[in-house]
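Beneath this line is the structure, given in structure tokens, with notes to follow.
A single protein chain has been omitted from the complex, and every remaining protein chain is retained in its original position.
Here the chain labels run A, B and C in written order, and each chain numbers its own residues starting at 1.
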Amino acid sequence: MLNILYFASLKEALGQAEETISATEFSTVENLINTLSERGEQWAGALLHNTNLQIAVNHDIASRDTPLSSGDEIAFFPPVTGG
Amino acid sequence: MLNILYFASLKEALGQAEETISATEFSTVENLINTLSERGEQWAGALLHNTNLQIAVNHDIASRDTPLSSGDEIAFFPPVTGG
Amino acid sequence: MPFPCIKIQQEDFDLTTEINNLRKGHKKIGAVVAFVGTVRDLNEGDDIAVLELEHYPNMTEKALEDIRLKAHDRWNLQTSLIIHRIGKMQPCEQIVLVAVTSRHREEAFHAAHFIMDYLKTNAPFWKKETFANGDTHWVDARMSDKDAEQKWLSR
Partner (left out) sequence: MPFPCIKIQQEDFDLTTEINNLRKGHKKIGAVVAFVGTVRDLNEGDDIAVLELEHYPNMTEKALEDIRLKAHDRWNLQTSLIIHRIGKMQPCEQIVLVAVTSRHREEAFHAAHFIMDYLKTNAPFWKKETFANGDTHWVDARMSDKDAEQKWLSR
């Protein structure tokens, strides 16, 4: 089971803030992105083809090759703009 | 006429905060320092031989070769330590 | 330190109160540097009516604490504090406070600047502007912020 969060413009583009995926066959973030991007153009544009995509796994900045385990929290978001 | 001010440790060493010198034959600060230093060892030590001596003429940082005119305000002081 | 060094809050903060708390009980402090980020009322020439700050709860606190500790590793500091507001704000309101204390000024200046540069590129906050005409848009990340962070790597 994976918990997936979307923030800011990504959340708006995908119309979703959070979802839980019960499948456990995702070995890396890349793997998860590929599967989510099969949902349609909107998803592929926001994730697979988004060169600015930021990723966090369990509250730490991660990358596409970060490995995943069941119970992980994965967040996708645009570059941060606080401060 | 020249108005001369002494500050901080220099004021204490010379026992004087301010004086007016009526003579006008001082062409430069160097010249004035030489004359004041003739008053004794205390003065020579505080002015002539003091490599840390700071000088201001009319509220601007000056040096030993700054020219003087009647009516000028000359200040002698140690390195500043504010802030 | 007996008070939280990271605060994520909707309400505004008072500079004097926060700095007094930060200094309390630390007699070796000689220098305090405080950075306050405020909402400009103009961005790219349009009037901003409201700025909204979204964040990633839990990750935000962790990211800010990581940055704060990096600064303490790098410089000899006494205390430090990061406050970041979330939710809706008006032009001219305070958004963020980074405050650092040290014995001498050099350390506090560098550390406060460092923390702000890293916060800008590493803390999960996002700004959304609403203009006077009702249009909204998400603020774009500035390339210069990434450059500012990178500069610390070679210092």
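In the analysis below, contacts are C-beta pairs under 8 Å (C-beta built on N, C-alpha and C of every residue); 3 or more make two chains touch, one makes a residue touch a chain.
Since the model is a prediction, treat every value here as computed from it, not as a measurement.
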| item | value |
| --- | --- |
| Where the missing chain makes contact, among the chains that are shown | B, C |
| Listed residues C:Ala34, C:Ala49 or C:Ile86, member touching the removed chain | C:Ala34 |
| Contact residue for the chain not shown (choose from C:Cys5, C:Ile86 or C:Ala148) | C:Ala148 |
| Residues of subunit B in contact with the chain not shown | 5, 7-9, 52, 56, 59-61, 75, 77-83 |
| Contacts of subunit C with the absent chain, listed as residue ranges | 14-17, 19, 23, 27-42, 91-92, 103-106, 108-109, 112-113, 116, 144, 148 |
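Quick note on the criterion: only the chains that are shown with their structure count from here on.
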| item | value |
| --- | --- |
| For subunit A paired with subunit C, centre-to-centre distance based on mean C-alpha positions, whole Å | 26 |
| Averaged-CA centre spacing for the pair subunit C and subunit B, given as whole angstrom | 48 |
| Of all residues in subunit A, the ones touching two or more other chains | none |
| Residues of subunit C touching at least two other chains | none |
